[in-house]
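Of the protein chains in this complex, all but one are displayed in their positions.
Chains: A and B, in written order; residue numbering restarts at 1 for each.
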Amino acid sequence: MMTKEAFQIILAGSLVAIPCGLLGCFLILRKMAMVGDAISHAVLPGIVIAFLLSGNRDSLTMLLGAGLIGIFTTFLIEFFHRMGKLQTDAAIGVTFTWLFAIGVILIDQFADQVDLDQDCVLYGEIAYVSLEQWTTSDGTMMGPRTLYVAGTVLLLVIVFILMGYKELVVTTFDPVYASAIGISTALWHYLLMAAVSVTTVASFESVGAILVVALFIAPPATAYLLTENLKHMMVLTVVIGVLVSLTGYYLAVLLDGAIAGAMATMAGVFFLIVFLFVGVRKKRKVQKTLLTAPEVIPKHD
Amino acid sequence: MKNLIDFFSFTDSSTRYVVLGVLLLMSSSSVVGTFTFLKKKALVGDAVAHSVLPGVCLAFMLAGNKNPVWLITGAFITGWISLYLIDTISAKSKIKEDTAIGLILSVFFGVGILLLTIIQHSGNAEQSGLNSFLFGQAAALVGKDLYVFGGVALVLLTTITLFFKELSLLTFDEAFARSIGLPVRALELLLTTLTVLAVVVGIQAVGVVLMAAILITPAAAARFWTDDIKTMIALAAFFGAVSGLVGTYISYVYENMPTGPWIVMIISGIAFTSFFFAPKKGILHKLFRQIRIKNKMNQENILKLLYQLGEEGKDFFVSRSISDITTRRPFPMRRLIKGLRTLKRQGFLKEKQRQWTLTKEGKLKGQRIVKLHRLWELYLTEYLRIAPDHVHEDAETIEHILTPELEARLEQLLDYPSVDPHASEIPYNH
Partner (left out) sequence: MIEHVENPILEIHDLTVSYDRKPVLWDIDLTLPEGKLIGIVGPNGAGKSTLIKAIMNLIPSNSGYVKLFDEHLEKVRNRISYVPQKESVDWDFPASSLDVVLMGRYGQLGLLKKPRKADKEVAMDCLRKVGMDAFAKRQISQLSGGQQQRVFLARALAQQADLYFMDEPFAGVDAATEKTIIDLLRSMSQQGKTVIVVHHDLQSVTRYFDWVLLLNLRLIASGPVESTFTQELLQETYGGKLTLLSEVSNLMRKEGFPHRELRKGKSS
């Protein structure tokens, strides 16, 4: 029998894993997994600054700030790449480590003013989901606040994907063609990056800045091995996300460790199982595409 | 100030060790990072860095203490496994390398965090300090640990020195290295091993999460200053060492200042400075070059125009007012005046009561531009089959860039023509 607390934790985990996974489908198909990784690190200073400015966990400011800093990160990476002629992977590495370092320093510096610490950065506070209740002005207890935040972001992400499905698909599959038929690849690129940033921030409190990457990448990668249909891939990603949350929780309880760490571990386990059973069998001649941002890369004939 | 003297005078023996250690750790990881950077495997290093965490934790769980030899062994094993898995996943399935990197990085780190929290909850008294693997703790590096990690760093530097030639060839041109019979597989294995070791050493200074900065940023910064791999490696090592030193100093002097992030801040600062200010490759240099080119074009256009006016009047040394110039070609006024003044200062123009006259040198220079313009127009029509009414715009640019050598070849190629496609005379300087 599941306790109410366990249920709330698993629910929170799922609410975080689903939007991450859905956006992750597009990230990995765009070969932008590492840009996602970079953004998830880079939003840290934004979160701390938002904390300092608003003095509380005012989610709205934070989500807005995160969207901006995520776009800023992508912009910075592209700036170094284009203006400085720095190779993309190095541009990613330089940018996110710098921003993350700022974040950690700010946390240490303002430890007494910010309700954040390194542990939270690393593995979140999903175990304490039920401690912080959302109370309305007349004192009614509405349930854990995190659930509302994560739920709202999930909703936003679903709406975003439903509304922009066509454009996301075509700019992902064939950005050159998308531009040719008049769909702005840059616009959808930045919208996706903003969505990734917002989702990272919403997930941050629960699972920490780094493990959120596991949720962005592992479930979609697993689903990608299982199907060759994008819609099925997204459904599978959702299912795997929920399974990761469920099994991760019990693994953490069993071993007495961090839930977020256990979730990432389970995400890896699911991938491993699928990889061993179907991944290798479906190997094909694949042109290995280099790590490139999905810009319209001019190619000489 | 006293702190500064304390720190750098090495009076305190533990500080001395720390400084020496940090210098070794940072420079050796930066050197290895240069190779991974050049091989475009920078983010793989990031994955390895995250992946050593479970190894460290497992080693601690098995050994029950923080013996650095065990921890290094553990880190080495999981670091290696992560690299193997990234390769296998991207080679054996349709999953691309960047996804494989992100997957392994986050999952291994997750396992590491799980193990770390299990250790913390187990109440083992020895465990305090394991956390330092996350964000580094160079300032607390003492005694035996220092010997072990410093030893590994020395091994790294020695190996790189021994195999320098082969490793540079491998990163520069793998196909060529293979063709001359170098054992490419073995060398790649070596480089991979060095990367793992560099990570193991480097995380002492900056920790797992920020390790990528040490592998990537010094090399990226160095790249802006040089094209020579030896210089680049030396610079990367230097940048790494300086940031290690300053970062450690900051956390030594101020409380609550984490070493790793500060080292990263310093090295990032060095990198950004390089991006913007490095000669030749820096962004500012490029911008200035644009401005210089624009000024040069502007000045040459003025001389060209005065020459053409002289050509029409059959007298090159007539004084002209600004409006004489602008009626012929609508220069923006500010640029025109700026150009005129520069030309006067350089001795190409004379000015008297706002009347401007070419000097002899000015006439020659204007004449050359006119000649290059007309030669290029002729080249375009004769060799590129471009219609005579379309060649002017192109020549407007090219006239400013042709070097004397290209000029001579152009003359020769066109056999010293006397007129351009518009039947204007091509002036030679007899």
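Heads up, the rule we're going with is that contacts are C-beta pairs under 8 Å (C-beta built on N, C-alpha and C of every residue); 3 or more make two chains touch, one makes a residue touch a chain.
These numbers were taken from a predicted model, which means no experiment stands behind them.
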{"item": "Identified contact with the non-displayed chain, of B:15, B:217 or B:308", "value": "B:308"}
{"item": "Those residues of subunit A which, in the complete complex, touch the missing chain", "value": "29, 31, 163, 165-167, 169-170, 172-174, 176-177, 179-183, 224, 227-230, 232-233, 284, 286-287, 289, 296, 298-301"}
{"item": "Touching residues on subunit B - with respect to the absent chain", "value": "94, 96, 286, 289-290, 293-294, 297, 301, 304-305, 308, 328-332, 370, 373-374, 377, 379-380, 383-387, 390-398, 400-403, 406, 409-410, 413, 420, 422, 424"}
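Basically, only the chains that are shown with their structure count from here on.
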{"item": "Where subunit A and subunit B are represented by their mean Cα positions, the distance between them in whole Å", "value": "30"}
{"item": "Footprint of subunit A on subunit B - complex, ascending", "value": "37, 40-43, 46, 50, 89-90, 92-99, 101-103, 105-118, 121-122, 131, 134-135, 209-210, 212-213, 215-217, 219-220, 223-224, 256-258, 260-262, 264-265, 268, 271, 275, 281, 283, 286"}
{"item": "Subunit B contact footprint on subunit A (complex, rising order)", "value": "28, 31-34, 36-37, 41, 80, 83-87, 89-90, 92-94, 96-98, 100-102, 104-105, 108-109, 111, 118, 122-123, 208, 210-211, 213-214, 216-218, 221, 224-225, 251-252, 255-258, 260-265, 267-268, 271, 275, 279-280, 282-284, 286, 288-291"}
